[in-house]
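Sharing a structure here in structure tokens format.
Left out: one protein chain. Kept in place: all the others.
For clarity, chains are labelled A and B in written order, and residue numbers in each chain start from 1.
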Amino acid sequence: MSNKMLTLMMGFVAFLILAVGVVFVIALAGGGDDDNATPAEGGKSTPKAGASSGKICEGNVLYVPGGEPNSLLDPIQVGDVETSEYIEEIFGGLVTLDRELNVQPDIAKSWDVSNGGKTYTFKLRDNVVFHNNKRVTSADVKYSIERAADPTNASPTVLAYLGNIVGVRDRFANKATSVSGVKVIDETTIQVDLVEPADFFISELTYPVSFIVDKEQVEKNPRNWTQKPNGTGPFKLAEFTPAEKIRLVRNDRYHLGPAKLDEVVFELGGGSLLTRYENNELHVGAFPASLLDAVKGGSNPLSKDYRAVPELATYYFNLNSAQAPFDDPKVRQAFAMSIDREQINNVLFYNALRVADGFLPPDMPGYSEAVTSYKYDPTKAKQLIQESKYAGKLPRITLSYSGAGGTPGDLLVAIQKGWEDSLGVTVQLQAIDSSAFLREQRQGKFQMLSDGWSADYPDPENFLGKLFASDSPLNYSRYKNADVDALLQQGRRETDRTKRYTLYTQAEQKIVDDASIIPLFWPVNYQVVKPCVKDYPSPSMTIPKYRYISIDPKAK
Amino acid sequence: MAPGLFGYTVRRLLWAIPVLFVISVAVFYMLRLAPGDPVDAILQKNYQEEQAAALRKKYGYDQPIHIQYIKYMKNLAQGDLGISTRHRDFTASEVILPKIWVSTRIGFMALVITFAIGIPVGVYAAMARGTFLDPLTISSWLALDAVPAFVLIPVLQWLFGLKLGIVGLGYEGVWSSHMVLPVLILSLPGVAGVARLMRASVVGVLHEDYVRTARAKGLRERTVIITHITRNAMMPMVTVIGLSLPGITAGALFTEQLFGIPGIGQESLAAALAPDFDVILALVLFGSFLFVMANVLIDVLYSLIDPRIRVGAGRGG
Partner (left out) sequence: MAVAATADDLYAAGPIAAPRRFRMLRNLLRKKLAVLAIAYLLVFYSAGIFAPLVAPHDPNAQELTVDARRQGPSAEHLFGTDALGRDLFSRVIFAARTTILFTLVVIVTGGLVLGLGLGLLAGYRGGWVDTAIMRVGEVLGGVPTLILMLAITASFRGRINDLSFWLEDHTFLGSDAKTLVKFTIIVGATTPFAWIGSSRIVRGQALSIRESSFVTAAEAMGASTWRIVSRHILPGVMPLFIVGLSASMAGIAGSEVALSYLGLGIDPPGASFGNLISDAGFVRTFEQYPHLLLASSLPVILFFYAWNLLGDALVDLFEPRTHTQR
């Protein structure tokens, strides 16, 4: 072997060993030994942030992280938040939500409610066009709703959101060839009849399943039309490269006023979002709670970009009141009282979540501060167990959570330990893959599960009626309280909004008191947004939002 | 191609058919009998019996399983891999092919680097036999082999991405500087194994007659090493390279996850968890088929390189 080759290889090996050594030395020396050092540590590593942020702020294109769509971009197929984000921008319906989550006219310009709340008559705007400039008429609305109800399309969401329209269930069961409750009166007037009056029906129409599609395009190319969908929304789909990017361009003829941005680019590739944000690859970044201290710390340049975005959602435990030991309300209450949510929020979430005092999240219309949930009181909890019929013989509890393939987070481990210590009960955590989790939940095959619910439309009915009415298919905890059923029934039918909300508040307090669910937290997302991004809305649910945004190159 | 070779290859491939059949039936039934199915995953909390029935009908899950299987196989024969339910309603090929392509390119680069470093290191270690440099070389590469990718990745990301700011961390396509770290992380841990085998192999031929003859003829040492020793020691490498080939199309789960690379490794895990029936089955069949192909390829290559080895005869290793 030649000496040259030998030296070369030795050199390489030496370099490698050195490199590994250096990494560990730097890591050990640079890493602070205590928490106090961390904000500075976060700051040190970001010398470039701000320095060259000019580049993405100069154009009129917004770069944001995006989720991979779970379905084709078809409004009647979408069921997840990631895909809804794109659907909401590309398509539109009769009504939409504004940034404060109020229902606003979209394709409809106004509507009347008659027949005791059972008939909705929509008057359409006459200047609404599809992306290809074809006018939208009431026939398009009827077609879109009938297409959603067509059983061959098997929309997963049509019954949940449009099931109250007369004839939708019949069409879905193939007992009819059209939806009898949707009637075209003239080109700009359409009438919708409901099975029973529901004040929240107008909110349900903000969900994508009733959004307007172009009959001509769909029928011409039923398989591939979603590659270039002809919607009515503020943006058009320009490019969709799976797992890489989705690019939306402005619809200049948008009837509610065209967007200010030229384009929105959703980067679907993962990687560390915060790092990409710092490297000026993205206008918006997201990060986990554990980094909150580091990002918010005053010395970190990111701290001024930070914002908390509350979610219209609730984390909770579902206790199966059909199974021992949770058939005894005292046991349920004892479990609720032995979770120290304040402490957990402080230690594990850096106080970033909101402890759920009730079930409805604060941003929900109809939210009432008067509702209270059980406070942490381990002494009282122990006493309740003693008074219950399971005193001294509490069985082993299994707490199931969704997601084999992810650690449950420290939250469940902390709560489990808390129960074991204060109630002397054995609790085991069990991960179940999500589809089996949903099925077992539906079949009532669980003792206790960790769950969450996020709003599909902003109305208390979506939380309380869906989850706790004894006849609701989503009432997995088999909760049944005649008073609550009566209140929810009245709430569904009441047309006076203030009265409705009072009814829901009463129902909510009873539900929380019965403790068949234990509300834990109202979640919050953590974001950083570049200062040059103006009017970036932070709504607590998915709404069409990109048309409000502009980029100001001067604000860096 | 030698006359017997073609028939042999065909026989080998024919063997795969019954085994693939059994695997496909087993996977097909297992998926459908397990608790939780795509319909649960699609409907989530919107589950209502009518909706579930409509979806089962749409995807054919309402049929008895053997009918579903026959239908699947009929479609497969026409090159139709079925429908993805996790990426509803993209076809299974639309979902997996681009991702396999991403993983394969990255995996191939890594494989080339592994062997490009591993082979010379092995030769070097063999030549340095008897000195401390031999064990030092191998054991330093072994150290790298002992670090799991999911430990190495955050450390290197931090060092090169955050501290030094040399490389970006997001995915921007395969041919970008962002892929330097992932490719290195995929290639370097494998070097030790290749080097070790190469070293053993070189040691094996070191004292063969032709090497001694070459030296006796007074050929330069470098010529001896390269043309006589290394070339003959490459034989066992053929097996290793061949067996590594199907692996690169399977993707690298951790590297893909931590670098946000849209590869097939991530998709496999997600499909298994979803579950996404047709995608899972396509991946299983694809994986087994490639593995068989690689094995056949090695045997054929062997017989071409070294005519003394008759194909079909018992061969160790």
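What we mean here is this: a contact is a pair of C-beta atoms (placed from the backbone, for glycine too) under 8 Å apart; a residue touches a chain by one contact, two chains touch by 3 or more.
Just so it is clear, the model here is predicted, and its values are computed rather than measured.
With the full complex in mind, choose from A:T83, A:Q191, A:S272 or A:Q527 the residue touching the hidden chain.
A:S272
Could you tell me which of A:E58, A:D126, A:E387 or A:D410 touches the chain that is not displayed?
A:D410
Could you tell me which of A:D433, A:E461, A:E494 or A:D514 touches the chain that is not displayed?
Going through A:D433, A:E461, A:E494 or A:D514 one by one, A:D433 is the residue touching the chain not shown.
If the hidden chain were put back, which of B:A34, B:V112, B:I166 or B:I226 would touch it?
Residue touching the chain left out of view: B:A34.
For chain B, which residues touch the unseen chain?
Counting over the whole complex, chain B touches the hidden chain at residues 12, 15-16, 19-20, 23, 27, 30-31, 33-36, 129-130, 135, 138-139, 142-143, 145-148, 150-151, 153-155, 157-158, 161-162, 169, 192, 196-197, 200-201, 203-207, 236, 246, 250, 253-254, 258, 268-269, 271-273, 275, 280, 283-284, 287-292, 295, 314-317.
Touching the hidden chain in the full complex, which residues of chain A are there? Just list them.
Per the touch rule, chain A residues meeting the hidden chain are 24, 27-28, 30-35, 38, 41-42, 45, 272, 274-275, 287-288, 290-291, 294, 340, 343-344, 346-348, 396, 398, 403-408, 410, 412-414, 416-417, 428-433, 436.
As a convention for this text, only the chains that are shown with their structure count from here on.
State the interface residues of chain A toward chain B in the complex, per the touch definition above.
Residues 1-2, 5-6, 9-10, 13, 16-17, 20, 23, 26-27, 30, 45-48, 68-72, 77, 79-80, 151-152, 154-160, 169, 172-173, 242-244, 267-272, 275-276, 279, 281, 404-405, 433-440, 442, 453, 473-474 of chain A touch chain B in their complex.
In the complex of these two chains, what residues of chain B are touching chain A?
Those residues of chain B that touch chain A are 34-38, 40-48, 50-51, 54-55, 57-58, 86-90, 94-95, 98-99, 102, 120-121, 123-124, 127-128, 133, 136-137, 140-141, 143-144, 155-159, 161-163, 165, 168-173, 221-222, 225, 257, 259-262, 269, 273-275.
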